[in-house]
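Following: one structure in C-alpha cells, then a few remarks.
All protein chains but one are shown at their positions in the complex.
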Amino acid sequence: MSANTFGRNFRVTTFGESHGKALGVIVDGCPANIEFDLEYIQSQMARRRPGGTEIGTKRNEADRLDVLSGVFEGRTEGTPIAMIIYNSDQKSHDYSTIKDVFRPGHADYTYFMKYGIRDYRGGGRSSGRETAARVAAGALAKLILKGKGIEIDAGIRSVKNIVCKGEFLPPFKAPLFTISEERDEEILSLIEEAKRSKDSLGGIVECHIKGVPAGLGDPVFDKAEALLSHAVMSIGAVKGIEFGLGFDATRIYGSENNDEMTSSGFLTNNAGGILGGITNGEEIVFRAAFKPTPSIAKEQKTVDTEGKERMIEIEGRHDPIVLVRALPVVEAMSAIAILDMYLEDSKYERQR
Amino acid sequence: MSANTFGRNFRVTTFGESHGKALGVIVDGCPANIEFDLEYIQSQMARRRPGGTEIGTKRNEADRLDVLSGVFEGRTEGTPIAMIIYNSDQKSHDYSTIKDVFRPGHADYTYFMKYGIRDYRGGGRSSGRETAARVAAGALAKLILKGKGIEIDAGIRSVKNIVCKGEFLPPFKAPLFTISEERDEEILSLIEEAKRSKDSLGGIVECHIKGVPAGLGDPVFDKAEALLSHAVMSIGAVKGIEFGLGFDATRIYGSENNDEMTSSGFLTNNAGGILGGITNGEEIVFRAAFKPTPSIAKEQKTVDTEGKERMIEIEGRHDPIVLVRALPVVEAMSAIAILDMYLEDSKYERQR
Amino acid sequence: MSANTFGRNFRVTTFGESHGKALGVIVDGCPANIEFDLEYIQSQMARRRPGGTEIGTKRNEADRLDVLSGVFEGRTEGTPIAMIIYNSDQKSHDYSTIKDVFRPGHADYTYFMKYGIRDYRGGGRSSGRETAARVAAGALAKLILKGKGIEIDAGIRSVKNIVCKGEFLPPFKAPLFTISEERDEEILSLIEEAKRSKDSLGGIVECHIKGVPAGLGDPVFDKAEALLSHAVMSIGAVKGIEFGLGFDATRIYGSENNDEMTSSGFLTNNAGGILGGITNGEEIVFRAAFKPTPSIAKEQKTVDTEGKERMIEIEGRHDPIVLVRALPVVEAMSAIAILDMYLEDSKYERQR
Partner (left out) sequence: MSANTFGRNFRVTTFGESHGKALGVIVDGCPANIEFDLEYIQSQMARRRPGGTEIGTKRNEADRLDVLSGVFEGRTEGTPIAMIIYNSDQKSHDYSTIKDVFRPGHADYTYFMKYGIRDYRGGGRSSGRETAARVAAGALAKLILKGKGIEIDAGIRSVKNIVCKGEFLPPFKAPLFTISEERDEEILSLIEEAKRSKDSLGGIVECHIKGVPAGLGDPVFDKAEALLSHAVMSIGAVKGIEFGLGFDATRIYGSENNDEMTSSGFLTNNAGGILGGITNGEEIVFRAAFKPTPSIAKEQKTVDTEGKERMIEIEGRHDPIVLVRALPVVEAMSAIAILDMYLEDSKYERQR
C-alpha cells in the first residue's frame, strides 16, 4: 500500500483522490539552487488538464499549482517541494449510480478486493486524474534535464489500426500530436465515430529522449530499460512497452539487429539507446501501448459488490481516447526516471 | 551502481562475474520455517545451466549450489539464505582477443563508459551467466508460491518469424519448450542454419501465472504490471513486454477490450489478470521480446577502447538462441516479483 | 537531500519550511479501514503547538490540520493521507537581522555549507516547527497502536541538574509533565531565571512503550533499538539516547544486568524491553538527552556568510526550554517506528 513514491534520488510521492479536496506531489531530493520556472511547469499541466483539448473529457479543471514549500526567492532550496492542485469541478453526484457496481476494465473490483473499502466517487487513486501530480513533478524533472541538454518528447504513433509513419520530428501539432499529420483527419473521424457509438479507442505513444550521456542506468536489476518500464508501465492504461526495435527485433537475425560501431559512432540505433541496461549516448526510443479507455457509455455486463449481475452504461465526462492527454504523462514519468538515473550516476563522479 | 538487489520484502541480491571465482545470491526476507527443497531448486538450475541443452553453449557448468546460511535442519530460519555457484569451466583465455574491443550489441562499451574499468573476460556482470543466481533465488520463490497454490510457467511463443499458435498448456516438451510443438522441426532447422551462417536468433517468451489471489500489486507506482515489467525487463536480452492483449489491445474498441463480469467471474481475460495495477484473480499473462543473441561469429564493424575501427568475429561458446535457457529466468524473475507483492500484501492482513 | 521520509511500511514524508506557506506530511502505507479520529490527532497537535504552553515561545499557531486525501467517510482508504498545516503567525521580519549571520548551535552554517543556499527566515527545514508534521503522523500511528493495546508516554526525567526521581506513572501533569512533580517549583524558578539571564536549558525525556508484543524488530541492522534510535536521534536537539539501564549498565556485572526469567516472566527489565534487537514483551524504556535550546538572547561570538566575525543576540520568540513541547514529538517518532516494525512483522504472519 506504500507505493506512492517513485525514484531513489529524485523521489516523487503523489497523493489525492480524483474527487477529494486536492491532489498533490512532494518532490524530495531535488538539487538545490535550480531556478524554479513555475510557468514552464504550469504549461506542462495545461497539456494534460481536463478541458484543455477539444477531444477530451468535459470536466474542466484549471489545475493551478500551489507551491507550498522547497522554493525560496525563486530557487529550489534542496528541501522537499510540495505542489498542490485543488479539485474544483468534481461533480461527484455523477458517480452515485455506480456506487455499488464494478465498472468493466476498471480498478473498482480489484481495489475493493484489496482494501475492502472503495472511494466510489470516480476511481479515487486509480483515476487518470492522479497523473496530474506526476506531470507537475515530471515537468520539474524536465526543466532540470533541459539544463543538462536532455530533451524528452512523446507523440502518437498510432490510433487503433491507423499508424502514423514517418520520422520523429517534434514538436508535434495540435490537436492530435501525431508523429506525422498525414492521417490526422482519418483519426479525427474515427474518434468522432467512437464517441457516437459510445465506444473508446487506444493507441501507441512513442517517446524519444535526446542528449542522454552514455553511462546511465545500472547493471542487473536497475537497467535503464527496467527503470523506464517500471515508470511507464505504472501509468494507468499502459499494457505494453518496447525499446528500439522491440518486438520486431525478435523477427530478424542478430547480424541485422546488432548496432555496429565506427569511429564516428553507432551506425544504427536498433537498441533504442540502451546496451546491457546502460545508456550508450544514442537517442532512447520506446513505445507504449495504451488500451482503449475502459469508461464507455455502451451497455456492458458486470456485477455489483454483492456479486449480483448488473448491466452498466457509464455516463460521465469521459475521454473517448486518452492518448493526447497521456503524452505529457509519458514524458513526465520518463523525465523522473532519467533524472533519477542521472543523480544515481553522479554519486560516483568524485570517485572516477 | 548499487542495483544488484531486487524486491522490497523478498529481497534478492546477486553478485559474481561470469569469469570470476563464483556467482551467488543472498535471499533476505524469506519467511521462516519453509521446507527448503534443495533438489527442486537444483532442478531449476539444470534448466538454465550451460551444457544442459542440446542447442546451447558448449560451456559446461554443473551449477551446483552451495548453501552457506539461512537453512537449519532442512528448514528456512528467517535469516538470509546464501547460495553460491562456483565457476569451474571458465576458459577465460577464449576472451583475450577481445580485451580492448567493444562487441556490437554488448554492454562492453557502456560498462567502459560507466566505470572506466571493465572485466573483459566474458562480460563480467553483464553476462547471461549472472542469471544463474536469479534462477536459484527464483526457484526458492517458486517453491514458496507453490505452497500457496501459485504456479508459474513460461514457454516459447515464437522464434524469429515462426509463431507457435495454440493454447498455453504446460508442461512443454524438450528440446524447445514451445507452446505448441507443431513447428518445432522448422524452428530446429532455422537454428541449425543460423549456427552455420554464424548468426543468431531471437523470439518471444510467454509466461502464465496461475492461482494468484485478487488484490496483489499496489496502486500508482508499484502496479503489478510495473513491478513485473521491472523484473522481466531487467533480463539481459529483453527489449519489450506486454500484458494480456498488450499491443493488440491498442487495435480494438474499448467495448471489445473490456473484460465483462458475470456472477461466475470474468468472461474474458484481455487484461492479462491485472486491473488498475492490481491482480483480479485471473491468470496473469505476459509476453517478453528477446532480441537475437548479440554474440555472433560473423564479422562485424566495431571500435576499440582507443576509438580505432576494428573488425570483430566473436569466437567462443555462444548460444545461437537463448530462448530455451531464458525460460527458467523469466519464471524466476516473475516468481520473485509475485512473492514480493504477496508479502507486501500480507502486511495489511491483520488490519483488514 | 532526500531524507524527508521515515519508515519502510508506515512511510512518513514531511515537507515545509518554518516560514513558508505551509508544513505538511504524507502518510503512505496506512492500513485501510481505520477510523480516522481527527479530534484525537488534533489534541496531540495542541500539546506541541507554539503558544500552547505557558512556558514556551510567544509565536502563536493554531496548527489546524487540513486533511486533503486518504480519508473517505471517516475511514482511512489505504491511500496516502495528506495533512497540511498552514503557517499563519510567521513574522519573518523578526529574522532579517540574522540573514547573513550563522547562529551558534544552529544549523545555519551547516545548511549553508551543504546547499549553498539558505532560507534565513527562521531555520527553514531545521526549525523545530518541522516537528509539527511529525506529530500529526505520529498521532495517527498512536491511534492505530492504541487499537492494538500499545500505549506510548513520555515525561520529563530531568531539567539541567534537577532529576525527578520516582516511578513512571502517566499521565503526567501540566505545566511541566515531569515524572514526579516534587521538584516542579524548583524547575519553574530555574526556567524563570534562565529567561531573565537570556539563557536556555536542556534536560532528559523518558519514554515508555507498553503492550508491545514479543517479536518486533529485526536482527542485525534493523534492531528495535537501532530503529528507535534512528527515529529519536532525528529530532533536532537530541544528542543521546539509552535503553533500559543504558549507560548505567556499563557500570555493573553481567550477573546483575541480565534479566532472569521465571515461568511468570522476566524478573527485571534492565534491557528496556529489547533483547538481541527484538522486543521481549516487556515495557520498552528509553531516555533521550535534549541539549539546551541554541537560540539565546545572550551575546555570542559568531561569523557571517563572508567569514567576518560578528556578535549576535538572538531576539525572537524562542523557548528557554523545549522539553515540554518535545514530549509529543518523542512519542510521535516512537509510535511511527513501532508501528512500522509491527507492519514489517505482519508480513510474515501468514507464513508462521
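As written, the chains take the letters A, B and C, and residue 1 is the first residue of each chain.
Definition applied: a residue touches a chain if its C-beta (ideal position, glycine included) is under 8 Å from a C-beta of that chain, and two chains touch if they have at least 3 such contacts.
Source: prediction; values computed, not measured.
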{"item": "Chain not shown: contacting residue from C:T5, C:Q44 or C:S69", "value": "C:T5"}
{"item": "Hidden partner chain, touching residue among A:G7, A:G20, A:G124 or A:P219", "value": "A:P219"}
{"item": "Residue ranges of chain B at the interface with the undisplayed chain", "value": "1-5, 9-11, 13-17, 20-24, 26, 28-33, 66-70, 72, 75, 77-82, 84, 114-119, 124-125"}
{"item": "For chain C, the residues touching the chain missing from this view", "value": "1-6, 14, 102, 104-107, 109-111, 113-114, 116, 125-126, 130, 158, 160-161, 194, 199-204, 214-215, 218-223, 225-227, 229-231, 233-234, 236, 238-247, 249-263, 267, 271-272, 274-281, 289-296, 298, 300-303, 307-309, 344-345, 347-348, 352"}
{"item": "Hidden partner chain, residues of chain A it touches", "value": "9, 31-34, 78-79, 219, 343-344, 346-352"}
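FYI, only the chains that are shown with their structure count from here on.
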{"item": "Geometric centre distance via CA averages, chain C-chain B, whole Å", "value": "46"}
{"item": "Centroid distance [mean C-alpha coordinates] between chain B and chain A, Å", "value": "26"}
{"item": "Chain C, residues touching no fewer than two other chains", "value": "9, 31-33, 78-79"}
